[in-house]
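Take a look at chain A:
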Amino acid sequence: MLRLSGLAGLLGLAELLPRLGLVDDDYLPPASRIVAALAAEARTAAFWTAVGDTLTAWAIGLVIACTLGVAAGVLIGAVPVLRTWTASTIEFLRPIPSVALIPLAVLLYGTGLGSTLLLVVYAAFWQVLVQVLHGVADVDPVAEETARSFRFSAWARVRHVLWPTALPYVFTGLRLAAAVALVLAVTAELVIGAPGLGSVIAVAQSSGAIATMDALIVVTGLLGVAINLGARLAERRLLSWHQSVRGEVAG
Partner candidate 1 sequence: MLEVSGLRKVYRSQRREVEAIRDLTFTVDDGELVCVVGPSGCGKTTLLRCVAGLLGPTGGAVRLAGNAVTGPPPGMAVVFQEYGRSLFPWLSVHDNVDLPLRQKRVPRPRRAALVSEALTAVGLDGTQQSNPWQLSGGMQQRVAIARAVAYEPSVLLMDEPFAAVDAQTRAELEDLVRALWQRLGVTILFVTHDIDEAVYLGQRVLVLSASPTVVQDELLVDLPAARDQLHTRADARFTALRARVYEQIQAAKGAQPNTAISS
Partner candidate 2 sequence: MIRRFLTVLALPVTLFLFWYVASRTSESFYAPPLRTILVAFGDTWTWPRLRADVLPSLGRLAAGYLLAALLGVGLGIAVGASRRLRAAAEPVLEFFRAVPPPVLVPVIMVFAGIGNAMKVIVIVSGCVWPILLNTVEGVRAVDAALSDTSRAYGITGFARLRYLLLPGAAPQIITGLRQALSLAIILMVISEMVAASNGLGFTIVQFQRSFAIPQMWSGIIVLGLLGFVLSELFRLGERFALGWYHGRREAQRRS
């Protein structure tokens, strides 16, 4: 009940502020008009194409980033030498803001899907990699020594000690990467003009259709909420066997 009251209050506020003239309704149209604009959009094919484009870029980028991130993470994590030698490079490359690549993406791929993918993959990759490395570092030394004392092969150690320990972190990484991938997909569309919700928002803004623009933004928010909920649900279901579904690692 209480949970719904907050949302209801927000909607009420968004309706009343412009209606009472407290904010200019050219800037913030009342909630009802945004909802109407949303309904109108939902009847057009172009809207659904845009949603599809955004989700396609999101999904492809996420799959590529996660495959690369997990592979690189397990490889680097399993070989201590690699871990020490790559640490500084990772620390240097990770904080490079993905948007710095925008001009490069434009030159290489123009306004195509490739531009979006480049940004999405770059941003999501680090999320996965860093979490996997945290997970690998979390391996219990006692478990590791137990495995060694039973003369497990290197592969068996990865399979039975390292991977199960890292798995919760892998899921955290996937969850974070899924959220970041959506942000970058929409950003690329907005700034570069690649097809998708972002470019439709830019068009709505430049043509002064504020209610439509707000409606589209609400759609991106709903997509984000859906992705977060889905990722959390999947994580809980797939990791229910694990003694603790771990919290996010500071990093």
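How were these candidates chosen? In short, all candidates are chains of the complex that A comes from, given by their letters.
Quick notes
Rule of thumb we're sticking to: contacts are C-beta pairs under 8 Å (C-beta built on N, C-alpha and C of every residue); 3 or more make two chains touch, one makes a residue touch a chain; residues count from 1.
Keep in mind that what you see is a predicted model, and the values were worked out from it rather than measured.
When you check 1 or 2 against chain A in this complex, the one that touches it is 2. Chain A meets candidate 2 in the complex at residues 2-7, 9-10, 24, 26-28, 84-89, 91-104, 106-108, 179, 182-183, 185-187, 190-191, 198, 201-202, 204-205, 210, 213-214, 216-217, 220-225, 227-228, 248, 250.
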